[in-house]
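Please see the structure below; I have some questions.
The complex is shown incomplete by one protein chain, all other protein chains being positioned as in the whole.
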Amino acid sequence: MTEKTAITPATHTAPPAKFSHGVRKGNILQVAGQVGFLPAVEGQPPTPAGPTLREQTLQTLANVKAVLEEGGATWDDVMMTRVYLTDVDHFAEMNAIYNTYFEDQGLGAPASARTTVYVGLPQGLLIEIDALAVLG
Amino acid sequence: MTEKTAITPATHTAPPAKFSHGVRKGNILQVAGQVGFLPAVEGQPPTPAGPTLREQTLQTLANVKAVLEEGGATWDDVMMTRVYLTDVDHFAEMNAIYNTYFEDQGLGAPASARTTVYVGLPQGLLIEIDALAVLG
Partner (left out) sequence: MTEKTAITPATHTAPPAKFSHGVRKGNILQVAGQVGFLPAVEGQPPTPAGPTLREQTLQTLANVKAVLEEGGATWDDVMMTRVYLTDVDHFAEMNAIYNTYFEDQGLGAPASARTTVYVGLPQGLLIEIDALAVLG
């Protein structure tokens, strides 16, 4: 029996419903959909890092990374990211930010697979990302 | 060699194409996108549980659970649910239904991760949910 554990970075706002920011069981780690909320501040509602795609993308990636690290993983363990954007016109800019971000991470393994689609998101949010990791 | 098996609850309507409601291979179980269709009735087309988000959400969760159980899993084994809604204004109500549902399930493990996005669905359907489980 392998235990399933919840992953809850101290920086994260409480999920708005009965789900975990991440869960790990054995060597599988699943990161829930993250958005560009700043680290939680007691007594304040979740606040996006800013109105721009750049601010939100970088904060979203930081939030995914925080869950990975809290669960004992790194970006190198990630098999798949799912990127949800609200506007097809954001694709090129998101890619540029994504590329620079991962160049800066100094990955030791190949980049993960990825799917990007265009959906609706709550008002003010421009991007959401989740990730599936398989630990070594 | 681990065998891949199809999971087909007796209550489920036939899939509209060549896919399985669920598959299991080793300790991985994947539940296909479920919607709020009532248990199948021979000779009748698939029928949603009702027009409301509440009726469809509860039926959808019951349908996911039926696949999990037919495959030898429970909600406790679920790592990730993907919730597809058609309207951002349904988020709060879906969360309330989702929370109550899972409180009633008496989970013995942490809640799964989750991603919720807003997409198009076939006429009359308000919610679709799929799930990835890792068995113990």
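Letters A and B mark the chains in the order given here, with residues in each chain numbered from 1 onward.
Throughout what follows, contacts are C-beta pairs under 8 Å (C-beta built on N, C-alpha and C of every residue); 3 or more make two chains touch, one makes a residue touch a chain.
Quick caveat, the model's predicted, so the values are computed rather than measured.
Trainee: Of A:Thr8, A:Thr47 or A:Thr116, which one is in contact with the hidden chain?
Mentor: A:Thr116
Trainee: Taking the full complex into account, what residues of chain A touch the chain not shown?
Mentor: 27, 76-77, 79-81, 88, 91, 95, 98-99, 102-103, 109-119, 132, 134, 136
Trainee: Contact with the hidden chain only, please: which chain B residues?
Mentor: Its contact residues with the unshown chain are 1-6, 15-23, 25-26, 28, 30-33, 82, 84, 119-123, 128, 130, 132.
Assume only the chains that are shown with their structure count from here on.
Trainee: Return the distance between the CA-based centres of chain A and chain B, expressed in whole Å.
Mentor: 23
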